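What follows is a single structure, and I will ask about it in a moment.
Note that one protein chain of the assembly has been removed; the remaining protein chains are unaltered in position.
Now for subunit A:
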Amino acid sequence: MDTCIRASGLVKRFGRTTALDGVDLEVPTGSIQGVLGPNGAGKTTMVRILATLARPDEGSVHVAGYDALRDPVAVRGLVGLTGQYASVDDELTGRENLELIGQLLGMPGRGWKARARELVERFDLSEAGDRPVKTYSGGMRRRIDLAASLVGRPQVLYLDEPTTGLDPRSRGDLWQIVRNLAEEGTTVLLTTQYLEEADELADRIAVIDHGRTVAEGTPSELKRRTGSQTLHVRPVDPTDIDRVMGFVTDLLGTSPVLASDGVSISVPTDEPILLSSLVRRLDQQAITTDELALRLPSLDDVFFSLTGRALPGDTDEEVSA
């Protein structure tokens, strides 16, 4: 498969801090690449370099065959960028923003007008299209911003934390838009702090931490990397939880972890017969369960095992898929 984005050995320093410490990345044409990492991992710096907004101190970047350092204009013509903060003019209306970009791109004839109309409709902004952007809600701002980066029909789209701060519904809408774009052949690179988001959208994920790539692969490859599965049990009667914990400890020799909901437990295991033994034991004691399953680890678990740290800010902010 063609490689669309190829970055190697990217280093970027800001004074004494090293934002990127030798990042490599290869993204096949037409795929969705997730870049996962906590705040300050270097994700935004990386996207800015890939979009020619910043120059790396070391390393090289090629996008669709063009050298981004030598041929930035060519790369800018192929790439669309949606940053963390809406890069649109608050005072102009949504439609005017899109028209302005179309004009700057030199769309022939009145092409920019038609293109703006098309995007306004496609992004469900027909009603709001003629209001100044400063009156928009968070979700609408993200949509107009994304539309703005699509005016020139980019082959490559960079999305820097596109759903940070969005409510679950707007997030779901945006995910669908990204999926559609990828289906239409656009190569998408998406940074996120949300494991669910990377899991949901990305064909491949690069996990970066402290300016380095700590892991790379498909979501399921990454999950397999932790080397074990996780057993989840939730008894119907919450008061049974202590007895269930006792059985599992007996069978495994290690004690399980009580989940934050207080009514279920989980424990990592490589023991293939654990499930059947546990089922027999629960049966004998007439304990029924709502949930009893062996699962691949979540990306949370993966991130933890790769970096020794939990992903911040992901516990209280549930993402509905």
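Keep this in mind: a residue touches a chain if its C-beta (ideal position, glycine included) is under 8 Å from a C-beta of that chain, and two chains touch if they have at least 3 such contacts; residues count from 1.
The definition used in the following text is that contacts and distances are computed from a predicted model.
A chain of the complex is left out here; the name its UniProt entry carries, from "Adenosylcobinamide kinase", "Chloride channel protein, CIC family", "Transport permease protein" or "Succinate dehydrogenase hydrophobic membrane anchor subunit", is "Transport permease protein". Considering the whole complex, the residue from A:S31, A:Q155 or A:S277 that touches the absent chain is A:Q155.
Remark: the omitted chain is touched by one listed residue; of A:G22, A:G40 or A:G77 this is A:G77.
When the missing chain is restored to the complex, the residue among A:E91, A:E221, A:D242 or A:E291 that touches it is A:E91. The chain not shown here is touched by just one of A:Q33, A:T52 or A:T213, and that residue is A:T52. The omitted chain makes contact with subunit A at the following residues, 29-30, 51-53, 55, 66, 71, 73-74, 76-81, 83, 85-92, 96, 100-101, 103-109, 111, 114-115, 118, 122, 132, 148-150, 152-153, 155, 180, 184-186.
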